[in-house]
Structure formats: structure tokens, C-alpha cells
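Yeah, one chain of the complex is gone here, protein chain that is, but the others are all in their spots.
For subunit A:
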Amino acid sequence: MGKWSRRAFIGAGVAAGGALVVGIAVRPGNPIDGLSPLLTDGENEQLLNAWVKVDTDNIVTAVIPHVEMGQGVYTALAQMLADEMDADWSKVQILEAPADMQYVSDSIGRDFLFPNLQVPALIEPTVAGGILELAQAMGLQFTGGSYSVRATGQRAMRTAGAAAREMLVAAAASEWQVPAAEITTADSMIIHAESGKSEPFATFARAAAEQSLPAKPKLKSPENYKIMGQPKARHDIPEKVDGSAVFGIDADVPGMKYAAVKAPPVIGATIESMDATTAKTMPGVLQILNMGDFVAVVADGYWQAQQALGTIDTRYSKTEGDGLDQDAIFARYASHLDEAGEDGGDMQTEAGDITKGFTEAATKVEAEYKVPFLAHATMEPMNCTAWVRDGKCDVWSGHQAPVNARQAAADAAGLPFEDVTYHNAYLGGGFGRRSDSDAIIMATRIAKATGYPVKMIWSREEDTAQDHYRPSATSRFRGGLDKDGKAVSWDNIHTHLFDPADAPTIPHYNIASHRIRKVDVSMHLRFGPWRSVDHSQHGFFIESFVDEMAHAAGKDGYAFRRELLAKSPRHLKVLDTAAKMSGWGSALPEKHGRGIAFVPSFGSIVAQVAEVDMSGPKPRVTKVYVAADPGFVVNPDGFTAQMESGIVYGLTAALYGDITIKDGAVQQSNFHDYPMLRIDEMPEVEVTLINGDHERLGGGGEPGLPPIAPAVTNAIFAATGTRVRELPIAKHDFA
């Protein structure tokens, strides 16, 4: 697998003995030196490898192969690199990697392709080379899956930092004629205490590049961390308070015009005819384009384009999706689940004897849960600026996978990948939505048709009605309890979603017999990853049903989960911490309730306790207590912010999120009918972080989300006795 030239590169690169890290080493003389011009800025900078450079001012620049969408990845990854390198944090700069295939994050590729693969060290370089090829073929330069810190950071950034440090030390040892072991490093300085010599990194930058690459750079153990584990201020925040941060929508290209677009309300339909008589006469309008699958108006200003678009009368083709309504979709789920019956569907996991488990159960519990479609509603609507001319194409946007965006633009422009330059900017919210390239393709097609640069912006209405939605789903459970009220059997069947594959599974809960199955249901709507992906649905399903089993067993939700986690001390500690923070068991005012939920996801373990006040006309979540163990927290303030953020994103969905379908089209259009949680409904959030395993890190961007919906609905049950089995909560009347 893979080309041998790659292997040679890998073999010669930092990855040779670097375990899972495939360092993409770039330095003078290296065969892939073509990347250097993209990263260097004149002759005073010397590249050490792809993830770090040291210039003559002794500034250390961390090159981040991920995008910043508010998750703090620039800062956290730079902390990991800088700590291993012993860099002076106050002088560390951050550069986003260009959308070049050589930056494909192959450690991510590995985890996607072979999540559990154990590779003998001897053949690692070959496998790594193959993975690099595969990852590149898949166009993975991707930010998502809460992967950045736990994969790229842990395996690549730290190794790159340590390797750079070792090479600098080796260069100094050679120059000073002293053993490398006598040399220490601190704050971007190289020190030989015995001789009193001390020089900045920069002095040896050039000589270091001539050193052989360390086979296996030595990483620090946690007691030596100086920068990791510290709540460092995020690098991207200052420019986000004075209006200077540049988002995709802020692209400014000389001569640029503006496009407003409208696609058929039923996804999959095409434009059959359009009447643009009025639009043509409107001020500023330059071109009206029937693109087949959407209409675009190009004008001198965006508002002019939007006004003209609004006057165009369009007829759409008929599609199979036309007649489909909300109820029919859920009826389709039900019929597929009915058809699968007792033993059908695709088996996902099975343990123990499920038949025996239920035969012997003293109490049986059954429940069905439903969750709706959800839109992402990023604050920055989808947009892209493109310019196709003279066999070249430039594209500006904010995308979670810049390499994919570049390839999509190349395909849309009909140009080779090499002739497309993709300029990534800050993402005004990603949440999975900006991993799709539909907006990139549309803008590139418009720009190809016009020949001049065009900034296409979706209206909020388009953004809401043309999303790649979080799938709706139905999940059915049967559970069995023995005579002591202990869970002994668990049977789940649900409509199929995406990934990760472990989302519906419960390896952390000790239940003797369990079985989890899925059925596939097809539909005309487009789906895409939505923050925490399948954990967003299964977290609610599983933790609701655990609570129902606890109630049937006559136990409270916390005590019942403690029993199920009894053999997992690390899990138990997280659960206990959240319960203790909340004062679990203490009295609450009338019509108030407390609910607990526990969801490990993306390598992190999270427990939440929510408090609700049901005394008013609608549920009010007053407090959320969070305990989280991601292994090791690289940036405590950043991680805490991710927990807060995940909770609000999940709570918004739990309370209100409901994309509904009528005649095949999405009925919602803007924030008045797809409401968001606002500041006056914001609960107090308290977060405790636990470092449970510094070798295996978990993610931060997503794991805060899955527990919130069930924690709240379990709290509503505790306060009212009403079990919410269908989201959103706003559908239910508690008056």
C-alpha cells in the first residue's frame, strides 16, 4: 500500500521511530521542499518541520493543521508544541496550515480508518506511509470529531515540538563541543550551565536543520509540563473584540460583486422555469443566472441582489420527496422498526444471552423515544467568495476541511487542484456544517459563469432551509431488572444515523446481556454531522431509558448509575463528582427537580446534573453541574468554555430545536421559527475538570453536549412525574 517514495519520506522523516505520528517534515533538501515557500517569509526563517518554525527573532511559530471555529484549537495545539519545545510562550506565534495536501492530518486519517489497529513498531513506517496516502486520497485536513487535541496535538504537535528541541540541542552540543545531555532548554533558550553558555533557539536554527531527525523524541511526563495544563489566554480573542477578525464573509477582493441565491425548497428538485422580468430592471442587478439547481442574482451590492431575487417567480420540478410530511417520516421509521421486529435489523453489539436475560428478569421496562431534525444555525450564514479566470481559481471561505474545499472548487471550476488557491478564514461557527462544500461549489460555479469575483451569501432563510440536517430518529428499548432492581438486560433498536459507531453502545455500563441493532431508512433530505453527531441522539435515548429503568427499580438515577458503573472507578469518579457538586439528594423547592446523565463520548467522560424550575409556564433550567474527565486538560479555561458551549448548543436543541417537513420542504426559515436559547434563559454552569489518564486524551468540542438533554428531561420527570420521550421539550405542555 502506498508509494515507496512516500515510505522513503516517512522513513527519513521524524516519523521513522515516532510511533503513530507521521511528521510531515519540511526542511531544506527535503524532497517535499515545495511546501517551504508557503510557510517561510524571506530568508530569515528556517523551517524545522511542518509543525514548527523558528525565525531569527527567536519567535517560535506553531503551524496548526486545523481550523479555528471558536474551540480554541490554535491555542491548545500551540501549548502542546511549545511545552515540549520549552518555547517562550509569550513569543509563540500561530499560523494555520495552508490547504495543501501535504498537510493532511494523517493521525486523524489513521483513527478514522483503523481505530483499533495495533501495529508492531517495526512495520509502523510502512503502515504510516500507507495511511498518509489513504488520508490524502480522502482529502482529510479536517477539523471535527473533537480530534484536534487528542490526535494531532497528542501525536503530532508534541512530537514535533520535542523533535525540534532535540535537534536544536544537538546542534548546540556540536557547536559547543559538549555532551547534549548537559544541555538544558527553557523559554526558547539553550543553556549549558557548566560553561555558562546560553543562546536563543534562533542561533542554532540553521544548524539544527542539518541534524539527523530524532528517531523518537522524548516527550515530557505531566510533572514537567509548564504550558500544558495552564489556562492560557486564547490567541484569537483580541481580534474578535475589535471587529478586525476576518471571517469568510469578510473576504474583500477588488472588483468583487455580490450574489444572492435561492435553491428549490424541496431538496433534489431543479429549476423548471423562472420569470425574472422585474428583477432585470432593478438597480444594481448585473446578472440573473439559472444554475439548474438554484437561482443566483449578481448585483453591485448584496442587498440589491437579495431584493431582486425576491421578485423572481420560479417553478420547480416534481420530485419523489414532494409529498413527504413530518408524520410520514416518523411513520416510516416505525414501519422499519416494526418490520425488524424481535430479531431483525443490523446487529451493532451483542453480549450475553438476551433471551435468557429477559426470561429471568423480574421487571420489564419498555419505551420509545423520538428526536427531530435539527439545523446547525451557525451565526455566520453559509457564504463563499470565488474568482475564476485565466485558468486559475481563488476561493475564500471558512471551512472545516480546507483541502476538501479546494478540491470541490477545482471540480466546480473544471480546473486541476494545483490551479486553485483556497484561502481559509475564521469560521463563524462550524458545528459540523462547515465540513460540507455545497456553498464552495455554488460560489465557484457562479464565479465561473461571471468571470469576475463574486461573494455569494446565503440568506438566513436559505441557511435554515438548505442545511445538511442532524437526522431525526426513533429508538426503542426493552430493559430487564432482577428482583433486587439491578439492570440485567438491555435491548435497543433504532433508526440508523451516522457515526461514531460507539454512540448507541453502553460498554461503560455493566449489564450482563445486551443487544443493540439498527435499521436503515432512506430519505430525500441531506444530512450532515451536527455537534457530537450520533451522541446527540443516543445520549438522550440511552440516558432517558436508564432513568426509566431506575424509576422502575425504585431507585434514584444517581444510585442506579453508580451500580452500573461499580466496576469502572474512573467513570464512577466523574459521576460522583457531578452528583456531589449538585448537592444530589438535598431538598429543592416545590416544582423544582434535579436530573443526572452520564455520557462518555469522543474519549472524554462527562456527567451532568441539571436543575429545573417547573413552577412557571415553561420549563426553566436554572443550574447545570458538570464533571468532565478528558484524560488530561491542556487548557482548563478553554475546556471549560467548551463544556459551557456544548451545554448551550444541546440545551437549545433540547428545548426548542425542531426542523419539520411539509410537502418535502423544511418549514422553518429564521430565528423567529427556529428559536435559540438567549441570555435570559442561560443557566448557571459549574464545571469541574478531572485529569484521569494523561496518556489517552479525549476531545473537548463535543462531549459537553450529549448529557444535557437527558439531564434536563430527567429533571423534569423528577419535578413533575412527566417523562419526556420526544424532543424538543417545547412540544410538551406542562401547565
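Convention: a contact is a pair of C-beta atoms (placed from the backbone, for glycine too) under 8 Å apart; a residue touches a chain by one contact, two chains touch by 3 or more; residues count from 1.
One rule holds for everything that comes next: contacts and distances are computed from a predicted model.
Engineer: Hey, which one's the missing chain according to UniProt: "Cytochrome B oxidoreductase", "Multiple sugar transport system permease protein", "(2Fe-2S)-binding protein" or "Electron transfer flavoprotein subunit beta"?
Structural biologist: The record names the chain that does not appear here as "(2Fe-2S)-binding protein".
Engineer: Which of these, A:216, A:332, A:356 or A:460, touches the one chain of the complex that we don't see?
Structural biologist: The missing chain is touched by A:460.
Engineer: Out of A:207, A:245, A:449 or A:559, point to the residue that touches the absent chain in the complete complex.
Structural biologist: Considering the complete complex, A:245 is the one touching the chain left out.
Engineer: Would you indicate which residue among A:175, A:199, A:236 or A:411 is in contact with the undisplayed chain?
Structural biologist: Residue touching the chain left out of view: A:236.
Engineer: So that we can see where the missing chain sits, which residues of subunit A does it touch?
Structural biologist: 69-72, 90, 230-234, 236-247, 249-250, 252, 258, 283, 301-304, 306, 377-381, 426-431, 457, 459-460, 637-638, 641, 644-649, 652, 670-672, 676-680, 682, 684-685
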